[in-house]
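Notes follow the structure.
Note that one protein chain is taken out, while the other chains of the complex remain in position.
Chains here go by letter, A, B and C, matching the order in which they are written, and residues are numbered from 1 within each.
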Amino acid sequence: MSPLTTTQILRETLAAELRRDPAVFLMGEDIGAYGGSFGVTRGLIDEFGATRIRNTPISEPGFVGAAIGAAVAGARPVVEIMFMDFITLAVDQLVNMAAKLAYVYNQSCPLVIRTPMGGGRGYGATHSQCLERLFFGVPGIRIVAPATGADASALLQSAIRDPNPVLLLEHKLLYPLRWELDAVPTPPVPLGQARIARRGSDLTVIAWSWCAFEAERAAAQLAAEEIEAEVIDLRSLNPLDIETLAASARKTRRVLIVEEGPRTGGIAAEIGSQLHERVFGDLEFPVQRLAMPDCPVPSARSLEAAVMPGAEVIAAAARDLATRV
Amino acid sequence: MSPLTTTQILRETLAAELRRDPAVFLMGEDIGAYGGSFGVTRGLIDEFGATRIRNTPISEPGFVGAAIGAAVAGARPVVEIMFMDFITLAVDQLVNMAAKLAYVYNQSCPLVIRTPMGGGRGYGATHSQCLERLFFGVPGIRIVAPATGADASALLQSAIRDPNPVLLLEHKLLYPLRWELDAVPTPPVPLGQARIARRGSDLTVIAWSWCAFEAERAAAQLAAEEIEAEVIDLRSLNPLDIETLAASARKTRRVLIVEEGPRTGGIAAEIGSQLHERVFGDLEFPVQRLAMPDCPVPSARSLEAAVMPGAEVIAAAARDLATRV
Amino acid sequence: MFDPTQAYDRMLLIRRFEEAVEKLFSEGRIMGTAHTCIGQEATAVGVAAALQPQDALTSTHRGHGHFLARGADPGRLMAELFGRATGYSRGRGGSQMMMEPALGFYGTNGITGASVAFAAGLALQAQLAGTDRVVVAFFGDGASSQGVIHESLNLAALWKLPLIAVCESNGYAMSTPASCGVSVDSVATRAVAYGITGATVDGNDPRAVHDAIAALADRGRKGGGPALLECRTYRLSGHSRGDRREYRTRDEEQAAWRQEPLTRIEQALTAAGTLDAAALERHRAAAERRVAEAIAFAEASPMPDEDTVAEGVFA
Partner (left out) sequence: MFDPTQAYDRMLLIRRFEEAVEKLFSEGRIMGTAHTCIGQEATAVGVAAALQPQDALTSTHRGHGHFLARGADPGRLMAELFGRATGYSRGRGGSQMMMEPALGFYGTNGITGASVAFAAGLALQAQLAGTDRVVVAFFGDGASSQGVIHESLNLAALWKLPLIAVCESNGYAMSTPASCGVSVDSVATRAVAYGITGATVDGNDPRAVHDAIAALADRGRKGGGPALLECRTYRLSGHSRGDRREYRTRDEEQAAWRQEPLTRIEQALTAAGTLDAAALERHRAAAERRVAEAIAFAEASPMPDEDTVAEGVFA
């Protein structure tokens, strides 16, 4: 196979799932002829028609609420929220309904919310946020975040087949990247298994989504300096594969967590706390966090670049931690 | 003065602020004749009229959005969200607009959102949540949470006078408690100063809102056992008074954070991470978190009681940590 | 066909159930919160009487009547209010969070307005699956101000979903009179905004409600798309316990009591010669018995297991 972009991989995986299970359908704004803001669904309407590739009006609370109802009634809706920033309009539906259905009402809700997130495109403060933190502290919502083409396919399948609401985070900067794969769809992976992206012994770098990709790049740089970083790509935030993280932390004794998003109140805080709770005595230094400053994402490319935690700054932070005495 | 309930203290403080500044007005569902679900605004309409004690239709996104607009135009709206769970409907307004106004648009937004939160009343999963975590990771929104009658008055005043959006968390279980005060309103306290509720040297217990109240009760129990807990009531979550917390942690070397809310992804995770980052070497044990299990709040009183972190379980966890070798 | 005696029985059951709930709260035997529907029994019963078993109904915070009308077991409903393991939500939900798809009942709901979007999704799935299910979504006059209802009706109209949105206009949203929450005289007017059928009926007349729903359901099943029905009624109870009802006069309430649906149907049944005074007494006694049994069942039921309280968050 010639290399495919993440966008193409997601599209082909969606197509395969639509073929496999007639209960699957897609809904979202401009996912039909337009193919969605980032083109993920482009062309699907030709094969599956407008009933299953369903354009919605601009009504995030309404169509997310409807998707939840459809899911409880037996459908498997895959909803696209055009930018993750707009999921703020549907927090009630997700937090007060979707997340409570299993626990309180004893109902399953096989719903997937796919959404492009993150910065790096100069789109500004309301089109660049990583908002997984809004749902990470809410029991009842699974969160997955692929960092590779293979995982984009694998996690999307697992998400669609899971009987629970699953948030699938698609980073905008990953869409155009190309991946050599034997076949698409790739084999699904169970939700809740981190991926050890690179083995190393000098420190552990934990990340997800685009930051995991950047962390791998950073680790390659560091290897040239004979710093061997173990890079762990979470893939799944809920459930969190704390065992894998803790095992690595015990081994390397130095941990850096990288997060795109303001430093305060992010996912890294929880991971850090869990690691301290489990491997405190094994750590040489407290778990370090590399994140964005506590400010909105500015639109100017120069400013945005100054706040995003790319490979360079990851390498610098990792180097600093690995060589600290 | 005869002792006043927290409800009365809040009401008298609102009245004083309404008298002091004509730009202040209140809005929310049924805050007029009904006085709000918990009676905080009862009677205010008699003195200030329906224009300044403004009943809204049931339209959380709409009236929060409107309050933001009014604040930018020079008003000082104090909005009541009837139950904090319903703030999920207005996340877009708060995250994408209110929180961005200073940074991006260079506008101030002197908005207060008051909201009753928390469990203990058997109201069920959509009327009992502590959702400060939705906003804690969003730069641009201040969060304050009084645990005493004096602070209810002090923080409410500071919130109203602050030029930024401030979320004021009012715990339902604090409303009926009575406090001896010299006068209401009490002197305002600057946002961002924790309160050392009790001095002690054996461990530090950090909490806010109702849990801080319970932590003080727990500490009193423990004192009888000759365990001296230092209890710190955060009062303000954003800004966070990390200096005070770190100083106490350095002294006691053992820290317990108590949170009403699911364990994963809460505020305690951030505080724990910051403390580890600052005082790692001084800690005898990793920072401990006592929170609720990762599930919705069940409605049955027996089940709800089983998940709420009241004085008994706080005392047990504190005892455990203080006596650990 | 509308059976007035059956409707009467359901209305009686709901009334007695709700009276019992208020009493149990005031005695401190149940805790938490509940919103009773005294005075609104006819809308619940009229709607439910017009539905087929395969149809779906979504309810609100004020949902005991809807659920009982749809066939809920009063014992399990009461057990939920008592926080028992035998309750519809095993003690986890309470009054505002109960669902029983086996009865076509898709939930009471504590978030004002939210269930209408959920109902649109049920209707969408009914359409996608090619069934002839119709979905009825109850909401209140107060809820009509929620944007999500606008969104849901727009969506249902565009997609021709088999959804009937039923507004129980009971005059108030908590303390807020409809005139302060709804900017038009009749919520049904808003059907124009979506190009759908809108109508208003006497919500205290179960037959009128039944007939309106039956006709709209028939249309919906044939692909005629959504509709908006407003049922005019009055909430005789307070909003929830602790409501001092200072926002309205006792005179107004007295006038409303003179229109209340239970007396009206009793009068109609006697006037028609269907039931005489003795028969009415028997029916009343039967309803009381069922409610007493429900309470007994609830009280005898085990408490939920605290050890498993954190389980079942995911399906």
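The rule is simple: a contact is a pair of C-beta atoms (placed from the backbone, for glycine too) under 8 Å apart; a residue touches a chain by one contact, two chains touch by 3 or more.
Predicted model only: the values in this text are computed from it and were never measured.
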item: Partners of the unshown chain among those that are drawn; value: A, B, C
item: Of C:154, C:175 or C:204, the one touching the omitted chain in the full complex; value: C:154
item: Residue touching the undisplayed chain, where the options are B:68, B:131 or B:215; value: B:68
item: Hidden-chain contact residue, picked from the options A:59, A:96 or A:288; value: A:59
item: Among B:124, B:140 or B:200, residue touching the chain not depicted; value: B:140
item: For chain A, the residues touching the chain missing from this view; value: 29-30, 32-34, 55, 57-59, 61-62, 85-86, 89, 121-127, 293-296, 298-303, 306-307
item: Interface with the unshown chain - residue positions in chain C; value: 145-151, 153-155, 157-158, 180-185, 189-190, 192-196
item: On chain B, residues whose C-beta touches the chain left out of the figure; value: 25, 51, 56-57, 59, 61-75, 77, 92-93, 96-97, 100-109, 139-140, 142, 163-164
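Going forward, only the chains that are shown with their structure count from here on.
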item: Relative to chain C, chain with the most remote C-alpha centre; value: A
item: Averaged-CA centre spacing for the pair chain C and chain A, given as whole angstrom; value: 41
item: Of all residues in chain C, the ones touching two or more other chains; value: 89, 92-93, 97, 110-111, 147, 312-313
item: For chain A, residues that touch 2 or more chains besides their own; value: 61, 92, 96, 100, 103-104, 139-140
